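Just dropping this structure here.
As you look at this complex, bear in mind that one protein chain is not there, while each of the others sits in place.
Note that the chains are named A and B in the order they appear, and that numbering of residues resets to 1 at the start of each chain.
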Amino acid sequence: MFRFSKLSYSAQRRVVIFSFSLIPVVLLLTFSYLPVFNMFQYSFTDWDGFSEMEFVGIENYITIFTNPEYFSVFKVSLYYFVATFFQMGIALYFATILSYQVRFKNFFKGVLFFPFLLNGVAIGFMFLLFFRPEGTLDTILHALGLSEYIKLWLGNPDIINISLAGTSIWRYMGFNFLIFLGAISSIDKEIYEAAEIDGANKWHQFRYIILPGIKMIVSLNLILAISGALSAFEIPYIMTGGSNGSETFVIQTVDTAFKYGKIGLGSGMAVVLLLIVIVVTVMQRKLVKED
Amino acid sequence: MNALKKTLGAVVKYGSLIIGAVVAIIPIIAIFFASFKTSGEYTTTGPLTPPEDWTFIENYIRAFTEGNMLTGFLNILIILFAAIIGSTLTGSMVAFVLNRFDFRGSKILIGAFLLATLIPAVTTQVATFQIIEGLGAFNTRWAAILLYLGTDIIAVYIFLQFMQSISVSLDESAMLDGASYVDIYTRIILPLLKPAIVTVIIVKGVNVYNDFYTPFLYMPKSDLHVISTALFKFKGPYGSEWEVICAGVMIAIIPTLIAFLALQKYIYNGLTQGSVK
Partner (left out) sequence: MNVKKFLMAGSMLTLALAGCSGSDEENGGGSTEADTSWQEMDPEEIEGEITVITQRTDIVDTVFQDYEKEFQKTYPNVEVNFEALTDYGGEIMPRMNTDQYGDVLLIPVQVPIEEIPRYFEPLGELSEMEEQYRGVEERAVDGTVYGIPIAVSYTGVIYNNSVFEEAGVTELPQTPDEFLTALDRVKQNTDAIPLYTNYAAGWPLTQWQGALPTVAGDTAYYNQTMPHEKDPFSPGKPHYELYKVMYDAAEQGLIEGDPLTTDWEASKVMMNNGEIATMVLGSWALEQIQGAGENAEDIAMMPFPTNADEVFFPLGADLNIGVNKNSENKEAALAWVDWYINDSGYAVEQAGGISASYEVELPEDLAALEEQGIQFLLQDPAKEGEEGLLDEVDKESEVGLWLEDRKKVLIEAAIGNRDETFDELMEQWNEDWNAAVDEVAANQ
């Protein structure tokens, strides 16, 4: 990739690698890994956040692994997991068609990205208005003559997670969309032009030029989205507080740690979650590579 | 035949775009309408009923003045400025090192950044607080700046993606002219990364701008408040004034929307335009 022929560059290289990485790595260690290290320590104690810490060995982990209820909430994650693929698909679809010639291009880009600009509390509030009986959604269904499909969108425990996962798609799709849009623009335009001359249709262009061209960004987004599904938190927490069967693992962790004052146990749960996320991520990377 | 296919394609294309746009907009309309309603009107009318009086801007005035939005804008501007410059520099530096050099530990480095984003931050707040306090950054703007600076993986990946398409031959020809690696980074790579930088500015900017958790926990002093925290002035333990909050949300959206519209053209301009192919 580069030349070793000039010795001075090789020396430069070392200096550059070291100095360019130094500040980011120091920040990373201080604000990400040090707290995790502390959390790991807490997970072996019975700390309640205020009293003296007492070392209890692996007691917290025994509690977690002997209570299947702690893991049953992961089925809620499945909804967010499935939603992830819809979210990616929609984002990729819109990013691709908006990379070509389209009327009112900037308008559509702006509007599709818009939801990402809103803050979480506003979104929670907005969707409570949206889902409540005779709220925004029901009003629309009435107008479309679809009144018979009206349900208790949050009141029905079979639907609540779909509603919440849908809210999550609405909120984050714009983000994926923007990232994909930017990534697609990094692909050299001439490649399309050449392909077009060779008679490749739009699907082929997407399949053989765009997708491979932005593979790295897509797979990163997928990793982030899947780990996000496992640790889904903000939307259900703001909207329902985890009630009516919408509790996720992180809500459970936060409640255990801060509501019931069991920082030790909560830390143990967070460590378990982190390990699960790492395992899933590694598995996913392996799968993607074999592809 | 071909013409029919083309029309059908256009129908699908525009149809889906319009549906997407409507879905994105409708929930926000409820907020927009609510921001012009009096509190009595708000609780008695449906969310999609337009306000009676479009000139009722009391909510906006209250949100702006009582929410101290002017101070908020000033604080968030300072924080955004520092956080964005910082994370653009650190992110692109790390990406430069990772993309241009193949060295032992590069895998670990990127893995470390990736792993860090997988940690659910809510669970580590106790320890993070002690660190911030230990650095003496509590109740200063530095607390937010430092926490936002801790480079996030998304910036690194966006830069990596773009750097892949910046040809190494550019570096090589610069080296022939005797440029150092630092020169290559500052004179060749950074300017060419413009679309990526804009993407990072938008994504990072929106995240920082909307985050209320960090300012609340780490800089609770009144004169350090930012825009996102202004909304909570109208949300008390005994009740919330939703119509004022809605107005606050609308005020908060405007600058981000303007910034997005102003900056977006840089994202799509393509990458290596005007430079050596």
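To be clear about the criterion, a contact is a pair of C-beta atoms (placed from the backbone, for glycine too) under 8 Å apart; a residue touches a chain by one contact, two chains touch by 3 or more.
This one's a predicted model, so the numbers in the text were calculated from it and none came from an experiment.
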Notebook entry, point to check: Thinking of the complex as a whole, which visible chains are touched by the chain that is not shown?
Noted result: A, B
Item checked: Options A:13, A:105 or A:132, residue touching the unrepresented chain -> A:132
Checklist line | Absent-chain contact - pick from B:14, B:56, B:129 or B:266 | finding: B:129
Notebook entry, point to check: Which one, A:21, A:84, A:227 or A:240, makes contact with the chain that was left out?
Noted result: A:240
Next item on the list: Check each of A:76, A:91, A:123 or A:160 against the chain that is not shown and name the one that touches it.
Entry: A:160
Next item on the list: Just the residue numbers, please: which parts of subunit A touch the chain that's not shown?
Entry: 48-53, 128, 131-133, 135, 152-157, 160, 240-241, 243-245, 255-256, 258-262
Next item on the list: Go through subunit B and note every residue touching the omitted chain.
Entry: 40, 43-44, 66, 68, 125-126, 128-130, 133, 138-139, 216-217, 220-222, 232-242
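The definition used in the following text is that only the chains that are shown with their structure count from here on.
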Item checked: Geometric centre distance via CA averages, subunit B-subunit A, whole Å -> 15
Checklist line | subunit A-facing residues of subunit B, complex | finding: 13-14, 16-17, 20-21, 23-28, 30-31, 34, 46-48, 90-91, 93-94, 96-97, 100-103, 109, 112-120, 122-128, 130-131, 146-147, 149-151, 153-154, 157-158, 160-162, 164-165, 168, 171-172, 175, 180-182, 185, 195-196, 198-199, 202-203, 206, 210, 212, 228, 231-232, 235, 242, 245-246, 249, 252-253, 256-257, 260-261, 264-265, 267-272, 277
Check: For the complex, which residues does subunit A have touching subunit B?
Finding: 1-3, 6, 9, 12-13, 16-17, 20-21, 23-25, 27-28, 30-39, 42, 49, 90, 93-94, 97-99, 102-103, 106-122, 125-127, 129-130, 134-136, 139-140, 170, 174-175, 178-179, 181-183, 185-189, 214, 216-217, 220, 223-224, 227, 231, 233, 250, 253-254, 257, 263, 266-267, 270, 273-274, 277-278, 281
